[in-house]
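Removed: one protein chain of the complex. Kept in place: all other protein chains.
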Amino acid sequence: MTQTVMKIDDLHLSFPVSRSLLDVVQRKPGKSVNALNGVSLELKQGETLGVVGESGCGKSTLARCIVRLYAPTSGQIHFEDENIFGAAARKDRSYNRRVQMMFQDPYSSLNPRMSTGDILAEALRVHQMRPESEIAARVAELLELVRLPQDAADKLPHEFSGGQRQRIAIARALAVEPEVLIADELVSALDVSVQAQVVNLLLELQDRLNLTILFVAHDLRLVRHVSNRVAVIYLGRIVEIGDSETLFSAPSHPYSQALLSAAPSLDPDDKGAAIQLEGELPSPLNVPSGCPFHVRCRHVTAQCRTVVPVLRVLEGRGEVACHLAEEVNQHA
Amino acid sequence: MSDAAVTSAKTSDAPQTRVQIALRKPGFLIGAVIIGCSALLALFPGLFSPYDPNFIDYLAVRQPPSWAHPFGTDMLGRDALSRVIHAYTVNMQMAILATVFALTIGVTVGALVGYYRGVADMIFGRVVDAVITFPFLVLVIAVVAVLGPGLINMYIAITLVGWVYYARLMRAEVIAQMGNDYASAGIVMGYSDRRIIFRHLLPNAITPVIVYWMTDMALAILLGSSLGYLGLGAQPPQAEWGVLIAEGRNFITTAWWLSLMPGIAIVITGLGFSLIGDGLADLLRPRG
Partner (left out) sequence: MTDHPILEVENLCTTFSRGGTALPAVRDVSFALGKGQVQGLVGESGSGKSVTLRSILGLARHYGEVSGSVRWQGQELTTMSERQLRKIRGREIAMIFQEPMTSLNPLLTVGTQIKETLTAHTDLGRRARRDRAIEMLDHVGIPAAATRLEEYPHQFSGGMRQRVMIAIALAASPKLLLADEPTTALDVTIQAQILDLILKLADEMSMGVVLVTHDLGVVAQTCDTVSVMYAGRVVEQGAVRQVLRTPRHPYTEGLMRSVPQDVPPRTQLYSVPGTPPSLFSLPEGCAFAPRCQAAGPACQTARPTLQDIAPGRQTACFHPLPATQEDAA
């Protein structure tokens, strides 16, 4: 749990928005969506780091940056001390083998024209994981690993349910024997009873194969359940990060507090405690100045409107990016 | 929500194969029969034509349809039915040769610019704009005018212009498929670009292109015979529908069958390709 496998350093990513002809004529400056505004993280060997936040907060963008689907505008990601966006590393396919990703939508993440067996065998062949003669046996082994029946190999993705498809996606990721798994909303599209099956499988495989997992999700209960540490993201910035149990039982950032209290409890008598947030997530097209959360925060001060708070350690808690962390938590 | 469950259940439990389902549609079946017969006529015209298409009989010129000559005879006394049948060979050849190169080039270029985007895509966009602002026929005639008339030059001209339409369609479809995570998954798995483009994206993106291809074959026959009619395509005495219509043109009031019969052949063959195209759309769509 101590060794850092991946270090993300001040990651920024903005997507330019195409300008209309009118904007060009009026000489308006080109806008851009600021998806990530300086994210720094360390991923430690064998841990599960949960990443939570609302849609559009940049959590999926972060996941896609890590597997090099997006290149950051600035900032770096080091995997075992090598910059993954360096010229030499980009050509190196072994990174793609060692860091795998699983996607949210089980209906689009598998090629609809390839059988399960072909999908798994392709991964094995491209990375030469096994000699040709052993591929069939390894495919059978992988199906066994994710508890799919052996006849699954000959079937096409449309013949499976959502949960089974996610198992296939997990098997494909595990085929190349990775060290790090990025799970982007892995179970969000699944029914509750099936979610539990897939989460159980993931936890079990993590122990067995000593995997490091980045678990991106919007379901707070699930993140709490699977994570050792959790990062809360708001508008492309980490506002709080720390030990999962500490963060969930005593969130320190006003946004974390609101987010956690908004999740509807299963207990019908547990009502009324919700901290109602004013308004909605501002557009990432124009992130508010100062603390990005200040427009919705009930503790807001003049300082919050102008100065961007940085992550700092709060005694007995994790790291929090809030000017008023101490005051806010005294009241709590 | 339950609707989704119902439809997915439907496809997996459906007992028939896709071909069986497609053949139950009357349109597809008729199209398949028409094109099947056309192909037979094109491959073995000698088996079906009652006379030698080039046998000249000055004693029997411009005879109206009769039992001996169902489509009548032309101004040289050649059997019109035999000439229409022998024209199948060259007209069906047009359907294929005028489209297959455009298809191959268009699919490849479209897939590449759709996948890589960037500067190549911008240049491609300009080329598309330039090509589609001119009517297809005008461009093809211009190219034939430069190269000179004849079948080979006609194929070159149609390919030079036609690939753009395939590429445009393919590009759009590849970009749409890129929105699916299986393409991202391929990148994350470290697969080569070539593998992702040709093994993953292309099979999923090509369906509308194939359907368009069928329509385009019908258009190619129409275009080929138009050029033949104008004297820019097949050259007489070759039996080709456009040439045949042109030959009959001078006698349209006295020997109408000479132009009408090849015209009907064009319509029926074109209809066949269109009907097959519609049916293929269902046949090729992935399930799920």
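Going in written order, the chains are labelled A and B, and every chain counts its residues from 1.
FYI, a contact is a pair of C-beta atoms (placed from the backbone, for glycine too) under 8 Å apart; a residue touches a chain by one contact, two chains touch by 3 or more.
Just so you know, these numbers come straight off a predicted model, no measurement behind them.
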Specify the residue from the set A:Asn37, A:Ser108, A:Thr212 or A:Ser244 that touches the hidden chain.
A:Ser244
Touching residue (missing chain; options A:Glu80, A:Glu132, A:Asp154 or A:Asp191)
A:Asp191
Among the options A:His127, A:His218, A:His294 or A:His323, the absent chain makes contact with A:His218
Option touching the unshown chain, where A:Ala89, A:Met129, A:Leu203 or A:Val300 are the choices:
A:Leu203
So that we can see where the missing chain sits, which residues of chain A does it touch?
48, 54-55, 161, 163-164, 191-197, 199-200, 203-204, 218, 220-222, 224-228, 244-245, 258-259, 262-271, 274, 276-277, 280-281
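Simple rule for what comes next: only the chains that are shown with their structure count from here on.
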Chain A and chain B have mean C-alpha positions lying a whole-number Å distance apart equal to 49
What residues on chain A touch chain B, complex-wise?
64, 67-69, 93-97, 100-101, 103-105, 107-114, 122-123, 126-127, 156-159, 169, 172, 176
Contact footprint of chain A on chain B as seen in their complex
8, 11-12, 179-182, 184-185, 187-192, 195, 199-200, 203-204, 286-288
